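In this view, the complex is presented without one of its protein chains, the others remaining in place.
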Amino acid sequence: MTIQHVSVPVGAVTETLSERALTFARNPLFGGDRHVLHGPNPYRRMLAPETLPEIDFARALTARDWATYRSLGAHRLLGTFYEAETVLLPEQGLTELRGDFDEFYGTGLRHLREATISDLERFAFGCLADEVDVSGNCTVDVLDAYFQHVTDESEQGESPALNAIAAARRPEVAADTYLVQLALDGLTEASAMSRNLAGAYGPEQSALFKIFIDEFGYGVHDTKHTTIFAKMLRSRAMATHVHAYWNFYLSGPLATNNFYYYLSRDHAKFFRYAGAVTYAEAVFAPAFVKMIKVYREIFGDDVDLHYCDEHAHIDEHHGRITREQVLLALAEKHGPGVVPELMRGIAEARLVGGWFEEDTAAQIRWADDIPRHRELAAATRTGEPRSVRASVDGPFGTRSHDGAVVLALDAGEADLVTSATGEPERLVRGDAVLIPAGRVYGIKAVSPECRYLLHPVVDEPTT
Amino acid sequence: MTITTGVDGGPIEAYCAQRVFRPGPEVYITGNPYRRPVGSTGVGDLDFSTPATEAEFLGYRQLVAGRILCNAYESDMILLPPAGLATAKEDFDLFYSDEVRGLRDTIRPGLERYAFSFLDDAVTVPPVRTLEELQAYFLGEVGGAGAPADHTGNNPAVDTGAPVSGTMRAITECRHAEEAAGMHLIQLALDALTEASAMARNLGGSYGVEQSELFKIFNDEFGYGLYPAKHSTIFKGMLASVGLRTDLHAYWNFYLTSSLVGVNYFNWLTEDHRGVFRYMAAVTYLEWLFAQGFADTGAMLRTVFGDRVDTKYCDEHAHIDIHHGRMTYENLLLGFARAHGELVIPELVRGIEDTKLLLRLGDEDFRAQIRWADTLEEHTRLGASLATSTRDDEEVRRLRPGDPFTTRVHDADRVIEVTDGEVDVHAWATDRPHRLGRGDALLVPRARLHGLTAVSATADVAVRTLEGNLT
């Protein structure tokens, strides 16, 4: 590392958020390649710079926007920003990727990130301030009552995503889609948490660290949660390197993952983080119990669920300890001033967790039922189309749209890719398919010459 | 993002002008981890555009840059007062505010360049290329630093009965040995009260077995999640046993320039992840040296304070850092070289060479400080005899009790003369600061850290530069 001279912009940064986001995404690291899955290079991830200009960054996301392209594009960027503050090194060694490493962590991108991140966070998470209110005289008792209520509710509640898997025609593919969403966090698990370990804040710091010890498998690499997560993927013959499935992360899960980083980057939000992480620890356990049931049903013994087992029960145990020694202890020590923040963190985690579930469920249902969406395309009234070209050698990327569109193949042949492990859907000239708002897809050209039309849906038939 | 500077002038000035970074009346800052004064008015005007050279390592600007960078790095950590946030909530909000963070991000790269660039020139990286060479180089270096491997070849050897020598011995030989020892503990406190926080920045992400190996070290530093066993907790026990305050940065005003630069170096390497290889090697070198180093520190403390000192922190490190020396050497230093190839070996070597230099410079700074602080009477006599050989650049200040207090260094030897009233000179943390009465003049050699408080209702001091060079 040499210290380069950098001219520091003083005063106002003149470019708009859109411009800065675009400059960042246009870096060669983020342009993608022709492959559907990303190779073992943690520095490269497709940010689809050519579609980013569609996003109006001047208009912040609302709490109802979780399944939009605006959200997908923004959270892909934000997630990349956050991960640039963690240490990523390729399993095969750095030798071949040294240039990418230097670029990813280098001064140029770093400046862009620093000049952009607060605005991007406001764009992505500013809606939480509107969506969640905590009022009245909140005491430690009130906090505990609220916490118990929401965790009980989650334990008894249903998981839309798991229900969608169970109901799917091709449950294996659906189950893999869910694993892909978990992989987003699972392969770098506890990275956001690690940002809350530094400093000095007393016994609560040690209590939080206890959870971290488990995440890190007591320092035994074979039992680190990321390692056993990779084992689960391997048992499904899936790739295990970081962000192989980048193109298949949905905006809801991206937002969920980013949410914990968001609360961990800026320590003014520490109490919100503490509320959120306590909630997450408590609701993981029952969620993984449900997951084990569904996956056993589908795969029998052909899947390694050690990861789920680990979370199902250990997290339950920790959930109780975290509640007492982190959540309630912080409330007691730092007083009523921080209790609403702790409660806000819980409420936000619950809200954002809902996005994860709903988005994943919707994607599973859609990808599982493309034939019907071909039929629906025919019955849909659409507006003026725009034409998009795809080439066999061009970079592959996925995207969604803020509103529903009908995609109609105009020239050549292409594969419609809607899941990481399912067979893609071959489209030939004249084929059309309805893509509901927020659904993530990619078009992989099969013929050298390939063009398709995107018709905005004017009047969507009820699906 | 628009950075509202709030004052005319650059972002450094705006940063230093924040309430939490401005001095208050207290010499020791307690109950509030956010208050960390950078310096008196005018610090923001200093020019950091030309990197400090090695010769300027102990200059005033390095001190100021060191304080600012420390604040910058620590605003990335979670600091809460042990008695609860209630009384410090406003400072918490300011310390972590968007505005201050924006300023921080703006000024940090320039200050890092200012503070650390000298390492590029001062350090020559020996030609070490292969894994075997790296092993031989490392063992040679630690052997040369007085910490050879034991018979296994993989652990640092520790002799807990070794007679104290070097700086530890110099402390015991001070007239005010307790203050000198306290000053040493204070330098350690800069890091120890948030121990392993820089390391925590390397826990996130994904980098294979080495990540788990680093975690194992961290786990020891964090006492396995048991608060009483956390290293920062037992460090507090050591401070308390000799009557020192345990609040984070209670002794902010007494951190030496070299201590700040040293601790900042590790934060820098972990905050900019391109430094990850340098960091891994630097931490290996330190962990290895700590084993014997803390055995010596414990012996020094027992010599100075007798039975009342609780040396558990030293004993802990004299033991666990034997393990850490081995673990970092085998699994981080050699582990990274194995996993990422010869490409990274020069950077690993660089981390060790940097650390060697910073340790040497730190040692020199500390010894000069205790030598001076221990002999303020002599330096007062010297000041009187030199009062006539000063330049004509007198700066006059009027001090009142309760004025904002700050410590500083000068880039040249100075004579401080009290022209009216009485002042106390704070050259280290003590209940008995050195008193200067009307007509007294104190020689303050360049780079020596000091602060003044008024004892009388008003006190006038005149500060003049010594003609020629004393040191």
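By written order: A and B. Residues from 1 in each chain.
Keep this in mind: contacts are C-beta pairs under 8 Å (C-beta built on N, C-alpha and C of every residue); 3 or more make two chains touch, one makes a residue touch a chain.
Keep in mind that, in the parts below, contacts and distances are computed from a predicted model.
Not shown: a single chain whose UniProt protein name, out of "Rieske domain-containing protein", "(2Fe-2S)-binding protein", "Cytochrome c domain-containing protein" or "Formate dehydrogenase beta subunit", is "Rieske domain-containing protein". In the complete complex, the hidden chain is touched by one of B:T41, B:T130, B:N154 or B:S389, namely B:N154.
Considering the whole complex, the residue from B:L80, B:I171, B:I322 or B:L399 that touches the absent chain is B:I322.
Contact with the omitted chain, checked across A:R26, A:R122, A:R170 or A:H306, is made by A:H306. Touch with the chain that is not drawn comes from one residue among A:A145, A:A167 or A:V220, which is A:V220. Taking the complete complex into account, residues 150, 152, 154-155, 158, 160, 216, 219-220, 224-225, 319-320, 322-323, 326-327, 330 of chain B touch the chain not shown. Interface residues of chain A with the unshown chain, by the touch rule above, are 210, 217-220, 222-223, 306, 309-310, 313-314, 316-317, 320-321.
The rule we apply is simple: only the chains that are shown with their structure count from here on.
In terms of their C-alpha centroids, the spacing between chain A and chain B amounts to 40 Å.
Against chain A, the residues of chain B that register as touching in their complex are 1-3, 5, 10-11, 33, 51, 74-80, 82, 84-86, 89, 92-93, 96-98, 101-102, 105-107, 109-110, 112-113, 116-117, 120, 193-194, 196-198, 200-209, 211-213, 215-216, 219, 222-227, 230, 232, 248, 269, 272-276, 278, 339-341, 343-344, 347.
Contact residues on chain A toward chain B in their complex (touch as defined above): 1-6, 8-13, 42, 83-89, 91, 93-95, 98, 101-102, 105-107, 110, 114-116, 118-119, 187-188, 190-192, 194-203, 205-207, 209-210, 212-213, 216-221, 224, 226, 242, 266-268, 270, 333-335, 337-338.
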